[in-house]
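Only one protein chain is missing; all other protein chains are in place.
A, B and C label the chains in the order they appear, each numbered from 1.
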Amino acid sequence: MILVMKPGTDAAMIENIRLLLEERGLGIHLSAGTQRTIVGILGDKTKLSDLSLELLPGVDRIVHIVEPYKLAGRTFHPEDSMITIKGVPVGGDEIAVFAGPCAIESEAQIMSVAKAVAASGARFLRGGAYKPRTSPYAFQGLAQDGLMLLRQAAEEYGLVSVSEITSERDVEEAGRYVDVIQIGARNCQNFRLLTEVGRSGIPALLKRGPSMTVEEWLSAAEYILREGNYNLILCERGIRTFEVFTRNTLDISAVPAAKSLSHLPVIVDPSHACGKRSLVAPLSRAAVAAGADGIIVEVHPEPARALSDAAQQITPEEFDALCAELTGIASVVGRRFAYGPRS
Amino acid sequence: MILVMKPGTDAAMIENIRLLLEERGLGIHLSAGTQRTIVGILGDKTKLSDLSLELLPGVDRIVHIVEPYKLAGRTFHPEDSMITIKGVPVGGDEIAVFAGPCAIESEAQIMSVAKAVAASGARFLRGGAYKPRTSPYAFQGLAQDGLMLLRQAAEEYGLVSVSEITSERDVEEAGRYVDVIQIGARNCQNFRLLTEVGRSGIPALLKRGPSMTVEEWLSAAEYILREGNYNLILCERGIRTFEVFTRNTLDISAVPAAKSLSHLPVIVDPSHACGKRSLVAPLSRAAVAAGADGIIVEVHPEPARALSDAAQQITPEEFDALCAELTGIASVVGRRFAYGPRS
Amino acid sequence: MILVMKPGTDAAMIENIRLLLEERGLGIHLSAGTQRTIVGILGDKTKLSDLSLELLPGVDRIVHIVEPYKLAGRTFHPEDSMITIKGVPVGGDEIAVFAGPCAIESEAQIMSVAKAVAASGARFLRGGAYKPRTSPYAFQGLAQDGLMLLRQAAEEYGLVSVSEITSERDVEEAGRYVDVIQIGARNCQNFRLLTEVGRSGIPALLKRGPSMTVEEWLSAAEYILREGNYNLILCERGIRTFEVFTRNTLDISAVPAAKSLSHLPVIVDPSHACGKRSLVAPLSRAAVAAGADGIIVEVHPEPARALSDAAQQITPEEFDALCAELTGIASVVGRRFAYGPRS
Partner (left out) sequence: MILVMKPGTDAAMIENIRLLLEERGLGIHLSAGTQRTIVGILGDKTKLSDLSLELLPGVDRIVHIVEPYKLAGRTFHPEDSMITIKGVPVGGDEIAVFAGPCAIESEAQIMSVAKAVAASGARFLRGGAYKPRTSPYAFQGLAQDGLMLLRQAAEEYGLVSVSEITSERDVEEAGRYVDVIQIGARNCQNFRLLTEVGRSGIPALLKRGPSMTVEEWLSAAEYILREGNYNLILCERGIRTFEVFTRNTLDISAVPAAKSLSHLPVIVDPSHACGKRSLVAPLSRAAVAAGADGIIVEVHPEPARALSDAAQQITPEEFDALCAELTGIASVVGRRFAYGPRS
């Protein structure tokens, strides 16, 4: 941590800082430039948590040198993390494909999607049971009934199940039905939920919030990791910008950025990022080409009759065509994706 | 609701839409332009919730005519709402001033702030007991102990108490201690929490999320209103933009915007918007000048030793000077603010 | 064009509108919904340019049905445009690769880069002679001398030359040296420059501005097209968002978006989008995977000693490795890229 002092800072101000830090067992290191003096702080900064150095006389601003996400960061964990859920890896050589409907609507619907996506090469089945919707008048999901249908479909087709929960109260129940708990963009800073998911030890998928920087996303991940749950996958799903053609703006750079700062696997959700069916395939290809460890795509047997986010769900046929393309892209970036049914 | 059809749409496509809507008891109204055909939909649109009209053949895009926030909007409630909490009004002629520390730290701290802000003219005492923090390593608040201290200080100085909760689990408990429940920016789309606060009937203060449009904010308010809780205050606290000098960008236009679209009272939080002590007073004055019904300001007896968000808390002396200025601004916009202790 | 009327609009207001439009030879078409009346306007809307319909009594808002970029749009030009410059196509099957230094610094530098990039498969040589820099104290380019060096290098290695100009005064001169004039992000709404480039007929590359929507970008393109210059290439180079890890946020969705709205070729500049050397290759692969017609990449023989934007320039060796990857990506999306020297 560095304090940049204001022009005209005098020796008494510096001495004041020195004494204050000394009381807490920290040292300082001075560097007097031609225009400004810089104070480096040496020692354990957690001892400063009750002090606001930026308000001390003479201090202009503080520059943090070490990133605030120790467990998610690469400094103490330089190698990539590979997570294995029910035998299926995420973050290794293989591209992980998650697919399924935005909302689980009926047994017929989820079974038909599960069958189709498994046949194209997906290993993870996603489906929403608790839907956070901007308007309270929109379809809110089948809740527990939905989770049971999801489990049934996943088991039938040998898939790993993934579903979003929106309250810390539902962690325990969800753990009985799903293999991976998804924390959505609207709850990515619901720290009570993050902590509870951390404690549960259940594999988790953490979406980036629409107004979160990559580093803030890693700080949110830290809430899960510090409870000892390292089965964590990050998911980029678009940020909020002024562009209105797409629902959000997929921050494709966040893929190599997050992977350079963190050891955690990073996947991409093109469906929520763009909100437009025709953009799902191009963005999925781009994600894998940029180095993503996987994608999570919304697939619906009949998008025109979907109860939720119809505009962004693709058909099983479109999904199959996309999977066929992923194999080629994966091989260019030194990864693998096995198109077609699992042998 | 209007459907804008693609160039080259033919009669069969229109007929298809007509039949689909007729099945549900809705009618259509055609308007053929030189380049495009427009289909107006007549009748109760809630009957369309299971249909995705944008995916029907020929449909280019949908234009919504009526706003999706019926209870928060002015269409069916043209006059301003005035809310009265423990006899103190928000949304009437008087400017409501909320003040207090970011986090409640000790009895001495909250009592001293309460005394000071009451003497300057504040009628509401704010203080955080459950602090949502970006980093899990930051101070997280005193929880229930904090709420008890807040209640004690509010009662001692005749103030209305306000505190944030971050989980639906805490609504009942918080209701025993605080007069107004605050829903913070990070939880503004935590719909389970919104619904629970709605059911509780406890007066609520809903902050705008950092990536929410004004209309999405009103849709979030709808979750509280539809449970029958009309004791609701909106609070603008800055949105996320590319500007880095301030923590967020105070959207001052959101004040007249929200007040034109909605009948609910709208206040402004300059402290979180800017994150900088020196900007709190100018932004507070601007808020009242722009038509806000009040402000909520962070005040700390010793900002340099604050445990949370020190950089944005002002001293009781600075707060007093600000209050002295508000009387003049209020009178220009046809409002009142009584500076000084309540007679 | 549609007028959405306010609740409570009466017949006299509608009649007023009808008469006003009739005077100008336009008709109206009414559609009375349960809550709102909609007025469709029939006829040539250019006759309304002196009227502000949104201010007429009863009008709530206007919805535009037809896009404002006729020449850039697909409505009247549904097929893709392919542009050929000195025999080299952009927008056809082949992926166009533009490469070269941010700024032309010396004969040795530009010759060495030209040689290297030609050997890897680039067909276009870029290099800045007039550098628009945020700070006036930064290197501003070699001006005309730079253009002469660029031409010399391009001719020597059989490349098409591309350089940015920043003033309408330089169009004529630049036309003597370069094959393609680049209009940078800072000048994308310098309409005098756009018009002058349009009149010149010189092939142009129009970058998207950092705060421009895709549709505003197409409107800027319209300034060039309406002067009769159809030799136009669009270039996505990142938009300004709150994310600070990258200099800008590459809007990868803008590639399929712009290509769906417009017939013009669309390329991507990953270097300016991210401002970070390590992200150039992943973003270049993503661009081609998303359907871009090409990329424009900054290459410098010795990035550490570059006079401009060093952090985002890659070495010829890194560029060569990237080109090797592009062939595979191109083939997945049904395109071609010939890695290696032109036979």
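Simple rule for what comes next: a residue touches a chain if its C-beta (ideal position, glycine included) is under 8 Å from a C-beta of that chain, and two chains touch if they have at least 3 such contacts.
Given the structure is predicted, the values throughout are model-derived calculations rather than measurements.
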Among A:L20, A:I38, A:L55 or A:A338, choose the residue that contacts the chain missing from this document, as touch is defined above.
A:I38
Among C:A204, C:C274, C:A306 or C:V332, residue touching the chain not depicted:
C:A306
Taking the full complex into account, find the residue in C:T75, C:Q144 or C:S211 that is in contact with the omitted chain.
C:S211
From the list C:R123, C:K207, C:R240 or C:R335, pick the residue that touches the absent chain.
C:R240
Note that chain A touches the chain not displayed via residues 2, 4, 7, 29, 31, 33-36, 38, 40-44, 63, 65-66, 75, 240-242, 244
Tell me which stretches of chain B touch the chain missing from the display.
211, 213-215, 239, 241-246, 249-257, 260-261, 273-274, 278-279, 282-283, 285-291, 325, 328-329, 331-333
Absent chain, residues of chain C that touch it
46, 49-52, 54-56, 68-69, 132-139, 166-169, 186-187, 189-192, 195, 209-211, 216, 219-220, 222-223, 226, 239-240, 277, 303-307, 310-311
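FYI, only the chains that are shown with their structure count from here on.
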If we define chain centres by averaging CA atoms, which chain lands farthest from chain A? Would you check?
C
Using mean C-alpha positions as chain centres, tell me how far chain A is from chain B in Å, no decimals.
27
Just the number, please: Cα centre separation of chain A and chain C in whole Å.
31
Among the residues of chain C, which are close enough to touch at least two other chains?
241-242, 244
